[in-house]
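The complex is shown incomplete by one protein chain, all other protein chains being positioned as in the whole.
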Amino acid sequence: MKALYALYSDPDAAQRAVNSLKLSGGSLGIGERQIVVVSSEPFDGYDFSDEHSQTRIFLIASLGGICGALLGLLFVRFTQFVYPLPTGGMPIAPHWTNGIITYETTMLGAILTTVVTLLVTAQLPHFGPRLSDPEIWQGKILVGVTDPPEKARPELEKQLRLAGASQVKTV
Amino acid sequence: MAKTAEQIRADLLRPLVRTSPAYWFAVAVAGSMVLAGVFAFSYQVYHGLGVWGLNWPVFWAFDITNFVFWIGISHAGTLISAILRLANASWRRPVTRCAEAITVFALSIGAIIPICHLGRPWLFFWLVPYPSERHIWPNFRSPLLWDFVAILTYLSGSSLFLLLPMIPDAGAARDLVKGWRKHLYSLMSLGWEGTPKQWHRLESAMHIMAIAIIPVAVSVHTIVSWDFAMTPVPGWHSTIFGPYFVVGAIFSGVAGLILAMALLRKFLHLEDYLEPIHFDHLGKLLLTFSLLWVYFTFAEHITAWYGNDVAEMNVLWATIRGPFAPLFWAMVFCNFIIPFPLLAIKRLRTITGTCIASCTIVIGMWLERFLIIVPTLETKFLPYSWGSYSPTWVEITLTVAGFGMMALLYLVFSKLVPMISMWELEAGVRKAPIYRRQAVHFEPQAATAKAGLAGAEPFATDVSR
Partner (left out) sequence: MTHKWAMVIDLDRCTGCEACVVACHAENNIGTAGADQAARGRAKHWIRVERYWEGEYPNAKLRFQPVLCQQCDDAPCEPVCPTYASYHTPEGLNAQVYNRCIGTRFCANACPYTVRFLNFYNPEWDKPLNLQLNPDVSVRSVGIMEKCTFCVQRIRSAEIQAESEKRELKDGEFNPACVQTCPPKAMVFGDLNDPNSEVSRLARSGRSTKLLGELGTRPNVNYLQQESGKNNG
């Protein structure tokens, strides 16, 4: 993949870069999806990170829990009635004990659903091309544009430098 | 903490690539303990359970003691990762991964023990619900099946809880470590990039996991305690077992964590990351749980003593005055008398102090599990059925092998994965932006003129830690 990017040691500078790229994006022929931010840690409280914070994962996890509960309970009752063997004077499908199994499968359902949702929405595993730079691991934030049109490159470089980057790199 | 991100990464990735002779020695010792256990287990399978010290009426002893012990140790990670995460306690950051690792490994060991203790261990898979040719399913009314489902859930949950925060660190290792390990970390990182969207999804997922894993952990040890409480025999048939075991589990888990942290600190040279303040905080937690343990133990025993039921009294006297008295009082010493001053007096609540307390607590909690199981079985209702128990070399070897397995798994893990979560540590070190936005600005000249505060610093726009 081709990209043009700069590294910022200060999240404010990174935010300025993202803002100016978004403002001029239309006129330079860049879509919002081409603006990429990469960092080595999460940054809360900045627009460039918070705009992705909307998530339905809590709802999905709850639904996963309910599914787990139903599957667990139905499975246990099925096994108890398919070959009913009385024990200890208890009913064949006691609610007390089936409740314990149902509780566990609820939690298991919620946990597995959460993990699957994470992998799907974060697009993991992803073994295709990635935009990265070793300086990220020194705490810098990478802001860049993937596949920039040739004509727009000088303008993009200027904006990235204005925001506070000392060096603009290409890949 | 004046370390840059680069220094942090260098410090935490260094143990992955540099190995000292002490490491190989530790691996050799732990490995030989495990091998001894494998030999002992093979001997047991070949000859039968008769090679153990079990008899009529003591059908469970070291085996189930170890099972409950390891499941108990596994509660360390949940407390630190989940509860402290939800409480947003910042001091948890260097501690989460080593705690979560203890959880996963202790659970794995705890999960193997029920297989090894069976009379016919080659048929352990009959506990798994699958459509068998015998047209029979397992009995879900049995607490052992609740154990199976609960431990499965907890092991899945805590493994994922360990693996999810490892993804970004595997990404860092992938980019910073050279050689054959690059491929391993490439795989482990799942192609992690580090976009804000990925960070948000990861943090949301971890938030949910933190909420979900706490009730699972509570239920797991409650269910383990119900292996005893669901029987009508004296000393076991007590409603207090659920909470008693959960408190005991967290107690032994925190002690195990302190010991693991102390060893990591020393051998991986993490003195700048695992600081005395962390041991101080954990020490206070340990003190709280020591007091809680005393409370539950007292409540359980006074109920038996005051109620004066013949069968219960026989078990009580056997435990605190009879043949088990030395073990009982050793347990009280180890769980309370020795740790209390070490943990309560601030001057003594140092790394060394908390480590000594943790050592005694780990021993004391192992004794506690033993004293729950064997005195009851030796002293059931009908006096003619009273018996006695002593372990054989096979059971002792298997017990030792459990500790060896834990050490070995931990040693291997510390060589493959940074033991402190790098990105979480950094995120904590970085100044919190919310304070930046809400900071108060005022004119330095007005302030100095008004109050004659010469040289007073204006409010900074950012708050240093």
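For reference, chains read A and B in written order, and residue numbers begin at 1 within each chain.
The criterion applied here is as follows: a residue touches a chain if its C-beta (ideal position, glycine included) is under 8 Å from a C-beta of that chain, and two chains touch if they have at least 3 such contacts.
None of the values given here were measured: they were computed from a predicted structure.
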{"item": "Of B:Gly50, B:Pro131 or B:Pro341, the residue in touch with the unshown chain", "value": "B:Gly50"}
{"item": "Absent chain, residues of chain A that touch it", "value": "85-90, 97"}
{"item": "Where the missing chain touches chain B, by residue", "value": "47-50, 54-60, 114, 117-121, 123-124, 126-127, 136, 138-139, 141-145, 148, 227, 230-233, 377, 380-385, 387-388"}
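Keep this in mind: only the chains that are shown with their structure count from here on.
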{"item": "Mean-CA-position distance for chain B and chain A (Å)", "value": "29"}
{"item": "Residue ranges of chain B in contact with chain A within the complex", "value": "4-6, 9, 129, 135-141, 145-146, 149-150, 152-153, 156-157, 160, 164, 167-168, 172, 175-176, 190-205, 208-209, 212-213, 215-216, 219, 223, 423, 426-427, 430, 432-434, 436-437"}
{"item": "Chain A residues within the chain B interface of the complex", "value": "11, 36-46, 48-53, 55, 57-58, 61, 75-76, 79-80, 82-83, 85, 87-88, 90, 94, 97-98, 100-101, 103-105, 107-108, 110-112, 114-115, 117-119, 121-128, 130-132, 134, 136-139"}
